[in-house]
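Below you'll find the structure, written out as structure tokens, and then a few comments.
One protein chain is absent from this view; the other protein chains keep their places.
Here the chain labels run A and B in written order, and each chain numbers its own residues starting at 1.
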Amino acid sequence: MDSRDAQKNKAELSFHDVCINFNFPAFLRKKTKAVLHNINFSIKAGESFAFIGESGAGKSTIGKIILGLYKPGAGKVIYQGLSLDSILTTKLSWYRGQCQSIFQDPKASLSPKMKIKELLTEPLILMKSAAKADYDEIIRIQLEKLGLKPVLLQRYPHQLSGGEAQRICIVRALLRNPKILICDEPTSGLDISTEFEIIRLLKSLQVNNRLTLLFMTHNIYLLPHIADNVGIMYKGELIETGPVAKILNYPKHVYTQKLIQSSRYN
Amino acid sequence: MRTYILKRILSGILLVIGLLLFTFFLVRLSPGNPASIGYDPLKSSQSMSRLEKVWGLDQPVHTQFYAWVTGILHGDFGRSYSNHKPVTELLKQTIPNTLLLTVPALVIQVVVGILLGLIQIIRHNTWLDRFISSFTLFIYAIPAFWLALILIMLFSQKFGWLPSSQMISFSYDSLSLWQKFLDRCVHLLLPVLTMSLTSIGITSRYIRNGLVDIMDKTYITAARARGLSEKRIIFKHALRNTLVPVITVTGQYFPVLISSSVVIELIFSWPGMGRLVVLSSYARDYPVIIACTFLMAVFVVLGTLLADILNAIVDPRIRLQEKV
Partner (left out) sequence: MNKEKNNSLIFSVIILSIIILSVLLGPLLLNQDPVSQSLQNAYEKPSKLHWFGTDKFGRDIFARVLYGGRISFLIALMSVILSMFIGIPYGLISGYVGQKLDAVLSWFINLFMAVPQFLLILVVIAVIDENTVVWVILIIGLFSWMDVARLVRNQTLSIKELDYILAERVIGVSQLRILLRHILPNLIGPVVVSATLMLGNVILIESALSFIGLGIQPPTPSWGNIINDGRHVLIDGWWISVFPGAAIFLSVLCIHFIGEYIQEKQII
């Protein structure tokens, strides 16, 4: 039984030769999206995997592909043995419960004209598992777990601090009971002390809730605190992957070496 | 650059095709048969069917449309129902008159608009700025036709200074060349004044807002930090950048100008295109109505196209942005 589980868990999510090319004319492009070249990696259930790279290297694009917000031009994404393409067309609402995300700017990712309470009720309505009468209780328990006061429920997103807003985003994601949480630069909009609070929180979630974490950042100093494995992104390519300790101590690629070196002086 | 301009021109052509369809089918909305309008009910149905034949109304719709479009390509808009003259001839008579009215109005309104906008920027947040702001809102709220009546009441009927209608006096032919020129100017004065006065409001507000945006830009702050005087900043840095708002507002303003020319030409009995439209509307003279509507819309399309292209030449950033 155990061994079979392990087999199954071997790859929760994997990318096979995923590419994004833009071959339509430049004037049709709204924003310049990063191009991806032959991305291959696999992530085990419960693991924390970090993508490191400069902005524009393609980290966010990978996240958005997993979330179904971009379509890859070529290649395959496999989640729990199913191709993402078919999941998105046939089992989208199930998948939304499996895979959740938090973004770089927490305040900008909360709908500005809604109270926090409404925002937190939204995922519960979608879940359909809880009775309406229990909503308040469920929300209260989750808030408590993340160290948030119930007073916040009556506020609007612009009345929150950055750290509070990011926690609210995390609560929102957790209310859907996801297996995977994608964190796209979740702390770069926050100050240093809040940054580590959020990192610790995410790490504890990974351990306690058995969450698979995908973590995108340009800050190499966060790696030891959050990630088990790491992938280095450079100009749309995944140039190196491996356990954090191994990559940090014995970087193979020149770019990785430079990256590590430069972070030491910071 | 070239692709941008080509794209603009292409979308302009598409719009003109749309306008051809739209104006043609507009008339199909009308209840009843055009051949029955304005004609003696005692006339036999025979003469009515003859009229239908003359106007091609007995043909199927697509044949009529094809005939209409090929006609336009040859500069032929058909014949007026009411006086049987070719529509093209009527247009040839009225278009120059409309231009004589609208071009001076447009020039005055843009020049005064720029001046007012500049004064507001130089005296930003003073009483003068606020006064001009309120003033422009005031004149924007005046109905143009009412202003025209009041001006006529005062300047031509009460004081008898200016003529209230027509383009020239009855004695025009006997005047010397110089007097002829003066006569024309005098006749132009009231309609042009009405037209530009009611629209200065929009132009100057638009230009002022454009200037305010520019004055907040970092490079202006940098110029201030370098110790340049405010006037120098405005004339050296900001004025150069007003070109884009001026071109845009002039292009956008075209339709409004045409709309206002309709009423003003009617009041001042100015034999232009706008008056032609209204008179043909009274008479349900559809060929003339369609031709005028189509042409005016084509002018608008050309105006915006020209403004877009000019702006792209003036400001390279524009062609990099996707616009509607």
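Remarks
Going forward, contacts are C-beta pairs under 8 Å (C-beta built on N, C-alpha and C of every residue); 3 or more make two chains touch, one makes a residue touch a chain.
Worth saying up front: this structure is predicted, and the values here are computed from it rather than measured.
Across B:132, B:262 or B:307, the single residue that touches the chain missing here is B:262. Within the set A:16, A:96 or A:235, the residue that contacts the chain not displayed is A:96. Within the entire complex, the positions of chain B that touch the omitted partner chain are 11, 14-15, 18-19, 22, 26-27, 29-32, 125, 130, 134, 137-138, 140-146, 149-150, 152-153, 157-158, 254-256, 258-260, 262-263, 266-267, 277-278, 280-282, 284, 286, 289, 293, 296-298, 300-301, 304, 324. Considering the complete assembly, chain A touches the hidden chain via residues 30-31, 64, 67, 69, 92-93, 96-97, 99-101, 103-105, 108-114, 122-123, 126, 169, 172-173, 176.
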